[in-house]
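Sending over a structure as structure tokens; questions will come in a sec.
One protein chain is absent from this view; the other protein chains keep their places.
Per-chain numbering from 1; labels A, B and C assigned in written order.
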Amino acid sequence: MTEFEPKIIAFVCNWCTYAGADLTGTSRIKYAQNVKIVRFPCTGRIDFMLLLKSFGEGADGIIVSGCHPNDCHYTSGNFHARRRWIMFRGLLDMLGIDVRRIQYSWVSAAEGAKWADIVNSTVNTIRELGPYTEYEKVAGYLEKEAKQ
Amino acid sequence: MQTENYLIRKPSLEKLFNNLIGSGKTIFAPKAKGKLALFDNVKAYGEITEDYIVTANSAKSVVFPRTEKLFSYHKSKEKTEITDAANSSFPEVILWGTRPCDAAAFIPLTDTFNGDYKDIIFNSRREKVLLLSFSCNKSDDYCFCTSVNSGPGNTSGSDVLFTKLPGGDYLAEVMTPKGQLLVRESIDLFEPKPEEDKDRNLAVVANRFNQKEIQAKLQNLFENPVWDDKSRACLGCGSCAYVCPVCSCFDIQDEAHGNKGTHLRCWDSCGFGLFTLHTSGHNPRETQSARWRQRILHKFLYIPNKSKIAGCVGCGRCSRSCPADINILETLTSL
Amino acid sequence: MNELIKKAVALLESDSVQVIIGYAEGTGTRTRAIFITRTADCENLIFDSRCVQNLAVYLTKSEIKKLGKPAIVAPIPVLRSILQLAVENQITENDLVVLGITPQSELVDFESFAAIEAFLSTHQIVIEEKYQETIREIKAMPVTERFAYWVKELEPCFKCYACRAACPLCYCTRCTVDNNQPQWISVASHPLGNLEWHIMRAMHLAGRCTDCEACYNACPMSIPIHLLTKNMLQDVTENFGTYGPSLDKLNTLSSFKPDDKESFIR
Partner (left out) sequence: MSNQNIYIPYLMRIEKITLEAPGVKTFRLKFENEQDAGTFSFRAGQFGEYSIMGVGESTFCIASSPTRKGYIECTFRQAGKVTSALALAEEGDIVGFRGPYGNTFPMDEWKGKNLLFIAGGIALPPMRCVIWNALDTRENFKDITIVYGAKSVDDLVYKDELMEWRSRPDVKLVTTVDPGGETLDWKGEIGFVPSVLEKTAPSAENTIAIVCGPPIMIKFTFPVLEKLGFTEENIFTTLENRMKCGFGKCGRCNVGEVYVCKDGPVFSYAQLKLLPAEY
């Protein structure tokens, strides 16, 4: 059996984390390759539905990352996002969607090393948790029906 | 076919259930959920509730699931392959505990799916459903089956109709060859027909209106204040249509995952504003009252005019489930 | 409720309002919303503990707006919704007359939305102990069990959207689920579609829900979706202080504090 390779999707803001991830690369820091990055103007734009859709399409883990508080390019996008994450996380927890599978972080444009660390540790966490089969079962309902 | 009547004793009924489960059949029966009873997949006789007038959901989903695959596809640059859902093997389902109104609803449903174009997916499912109905021994203010050519002991649509007799045993009326087959397979459980009169053991459902009169009145009632009046509290949800055992309007939707996907049929309701909305923004039924009128006219004028059958079985589910207490019987009797 | 009837008659007679939105006897022991435009019909107005439908939902419906300026019979849950609608600029003081009803079933006049807020400050939203207990029990389940619990609870949902239709705060003319470009949420009611719909519904009510339970009362399948919003109310209180609609505060998710606390962002 081949070892489980977590599929991880990262939603990051353009100004801080994306630049930070760039720096990770230009600094030649090696880190796990399991992550697919989607760039957004701001964490304030990262709708919770995007996270749900990621699980629905087969992601095992998700990273959401943006500018540190007070560093938002648009002044307050990340503050709004933080409130939304607090609420969303509470709701997911209530529903039994494993909140350990979503890593939120602040990574600035200067924190290339932190980005590598976030990705590596998230990959490790997800590797331990294993594939998100519970959600896959729910999302794959129609395909299961087909075999009936 | 000639109806066959038997007596089946209370303990034998449970044995019949166990025989069916034992032979690998899927059984849907009323299960208690809070104050409601819902048709649900049951595995053990003890899960079934007897304490219900009708279930909150109708039994139509066994032949017309709320989400159903019509076909699936697989796309590649060179070609597109389609897998026909009609080729799947549909499950044999026994509906246990349907009421006469539930069973009667299969008649207009089957009619809709077979008019002009035959829907073979529906028909394949329908063929595999066995209806073991139970006569009603109680009713409530919402029931009006007797006004739409049915009744608490009506046999149409059922394969077997059980009527509870004093003492807890049941009269079994076997209506169809399918029902006959079921009886033959467990013949030792059935005894010669009892003397007891069936009608005395049925609930009383008062006759509330004359269907023919309603039909005649509706012919000239398209513009009438009654539609506004009776629909004013309508919230525009779809619960009336979704609990209705006859309503069969649907939506067709595609769901894709990468280069694969499915083409689905999903329930829809004429009560939704989006139902008739054109992409241009034009909506032929702009107001909620026009939508309420459509629901009534479709059931009590259009279907009876076209197919000579009732488009409503009088189960009263729509009124019971309406969050705004809009009562269909009230609308009909106020015309 | 003679006083209520008298008041309603007076309002219609003086043409201060054109319609009274209130409660009347319904089928059997049920009550229902009634829309009275003639004084003679005012005698049908009732109020008692059976009157639980949240009438505030009608304030934003175009079919009801057409009838003219309304007076609305408003027990506590309706008052909360009215205030929240005011916070969200969906109604103004000139749009309606509020016939407030106290928990002791007394009629109370409100001169302004501010007066409603003052009154409600003495009637804070409290999550009943039985619900707190249920929420605790659910949260105590192992995560996969909890997920299975909800998938099963949401299974009977056939997406009739009665929860949305009955909610006074779901007043959008076109809901996210009704949009198909992009199609965020499947039209179909299957496990994923149902889960996503209920998450979205709850999230869109986060920090807005006033705990009237209209969604649960409307659900023909009795799905305990109000547990989701109740849990969120608790979360709002826990994270951002006491909660209740307030005229001079923005909604929880439309506002922030630079020092909002959390424990999960690295």
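FYI, a contact is a pair of C-beta atoms (placed from the backbone, for glycine too) under 8 Å apart; a residue touches a chain by one contact, two chains touch by 3 or more.
These numbers were taken from a predicted model, which means no experiment stands behind them.
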| item | value |
| --- | --- |
| Contact list for the unshown chain, restricted to visible chains | B, C |
| Contacting the left-out chain in the complete assembly, out of B:K31, B:K128, B:K164 or B:R285 | B:R285 |
| Candidate in contact with the missing chain, chosen from B:I121, B:C143, B:L235 or B:C318 | B:I121 |
| Touch with the omitted chain, as defined above, among B:K15, B:K75, B:K178 or B:K198 | B:K75 |
| Touching residue (missing chain; options B:D102, B:E173, B:D268 or B:D325) | B:D268 |
| Touch with the omitted chain, as defined above, among C:Q183, C:S222, C:T237 or C:S255 | C:Q183 |
| Contact set of subunit C toward the excluded chain (per top definition) | 180-181, 183 |
| Residues from subunit B at the interface with the omitted partner, ascending | 70-71, 73, 75, 79-80, 82, 84-86, 112-113, 115-121, 222, 248-256, 261, 263, 265, 268, 270, 275-280, 282, 284-285, 290, 294, 297-298, 301-302, 305-306 |
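Rule of thumb we're sticking to: only the chains that are shown with their structure count from here on.
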| item | value |
| --- | --- |
| Contact-richer chain pair (by C-beta pairs counted) among B-C and A-B | B-C |
| Distance between the centres, which are taken as Cα means, of subunit C and subunit B, whole angstrom | 32 |
| Multi-partner residues of subunit C (each touching 2 or more other chains) | 190 |
| Residue numbers of subunit B (touch at least two other chains) | 67, 255, 264 |
| Footprint of subunit C on subunit B - complex, ascending | 33-36, 38, 56-57, 66-67, 140-142, 232-233, 235-239, 241-243, 251, 253, 255, 264, 266-267, 269, 272, 274, 287-289, 319, 321, 323-327, 330 |
| Subunit A-facing residues of subunit C, complex | 135, 138-139, 141, 143-151, 176, 184-185, 190-192, 195-196, 199-200, 202-203, 206-207, 227-228, 231-232, 235-236, 239-240, 252-258, 260, 262, 264-266 |
| Residue numbers on subunit A that touch subunit B, as the complex places them | 57, 142-143, 145-146, 148 |
